[in-house]
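Sharing a structure below in structure tokens format, with a few things to ask.
Some chains have been omitted; the remaining ones sit where they do in the full complex.
Chain IDs A and B follow the sequence of writing; residue 1 opens each chain.
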Amino acid sequence: MSYQRAGGRAADALRPVRLTRHYTRHAEGSVLVEFGDTKVLCTASVEERVPPHKKGSGEGWVTAEYGMLPRSTHTRSDREAARGKQSGRTQEIQRLIGRSMRTVFDLSALGERTIQLDCDVLQADGGTRTAAITGAYVAACDAVTWLLEQGRITTSPLKDAVAAVSVGIVEGTPLLDLEYVEDSACDTDMNVVMTGRGGFVEVQGTAEGAAFTRAEMDALLALADKGIRELLAAQRAALGL
Amino acid sequence: MSYQRAGGRAADALRPVRLTRHYTRHAEGSVLVEFGDTKVLCTASVEERVPPHKKGSGEGWVTAEYGMLPRSTHTRSDREAARGKQSGRTQEIQRLIGRSMRTVFDLSALGERTIQLDCDVLQADGGTRTAAITGAYVAACDAVTWLLEQGRITTSPLKDAVAAVSVGIVEGTPLLDLEYVEDSACDTDMNVVMTGRGGFVEVQGTAEGAAFTRAEMDALLALADKGIRELLAAQRAALGL
């Protein structure tokens, strides 16, 4: 018999997804993304400069930073600014978000400017990185719209949409969109990032305990595919597309 | 003729104040405080340990950390965790919040445990440190209630309430509760922290341009006194007292 999820959620069901645009005022894009009790504030900031490796290239840059508020978690975590460095986990996640976003951008069309995505977790309940990617895409869309409205660019540098979800196997049952208690208990955990056209951007599967089989991976990829289609629809709805 | 504030606000009026308790789920106290467009999330975390200088003392500790989300501001600020250190301003503010909170706590009655206050600015429009103090007090109250409910303490260690407001002189007019454009333009800027009984906890006045006179200081202190009384009332209302 399979694992019973909290609230009677089906194994292949996402948690309620909410994408609230214009959540804060100053950023060119600002989206609160909620996957159930996971809440991440994603802002997109336009900066009229590029990092050194892009200077003079005619191309722009898209990059991301990630952080968790100290008490977004069940027990308080140290504040990274106070400790004086970002953890390996933080760096891994922000690199993942940045790469995922760049996949859907035409950096030439962006011009020599940077879209800086900041993903800050207000409340964590599993899946913060996948929520961050899903929300950051919407914030990036708003920043692109702002650039178009400002006349700084004339065509959108966005080539596709991108969203992400976690999947995993808990007590033998493949589950979509793990919440914290499931994530802690799972044997295998996979984060999948896909584009609007259904291509894979990132697949990161990790055996937490025992190794996983090819059949298990296939089941997880199928679940992820289903979940990401729904997330892409939620993004389109939020953007009024 | 005196300075005209945005939205026709009177010189001695606070911006709309909102104190939303239980804003996030995990913390023992979690309050979103809003002074107009300034929004600060204040969480209170109970930790059953104390810093080295309190070990074995029988006394507890109350301390605070402060941060701004990178795009809480008009233009994006560097993420302190990525830069690897907290700015002098950040340290100054979190020391102020911690001192202010400790003034209303009986550390013996708290017992050897720590209440850690985290004040994270989601959106900044002036007065983030005074909003943080005002909200952190409410979060601390909720954490104390939790400690009482858990039976970890039997009497409240809170001796008084505490709230804070900024005042300043813009174009010769003393103003209460400066918003960002006023803060940038002001000649003198003062942050005042007071207790429920009307005592001063902190008075920090700074001449931004020209030095200020004793008469100006008196006018500012009177404004602060008025504003803090209103903030204390808002705290009581939020706490249902």
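Assume contacts are C-beta pairs under 8 Å (C-beta built on N, C-alpha and C of every residue); 3 or more make two chains touch, one makes a residue touch a chain.
Just so you know, these numbers come straight off a predicted model, no measurement behind them.
With respect to copy number, the whole complex recorded in this structure file holds 6 identical protein chains, 2 of which are shown.
One rule holds for everything that comes next: only the chains that are shown with their structure count from here on.
Separating the CA-averaged centres of chain A and chain B is a span of 33 Å. Residue ranges of chain B in contact with chain A, taken from their complex: 24-27, 30, 37, 39, 41, 43, 45, 47, 65, 67, 69-76, 79-82, 84-86, 90, 116, 118, 120, 122-124.
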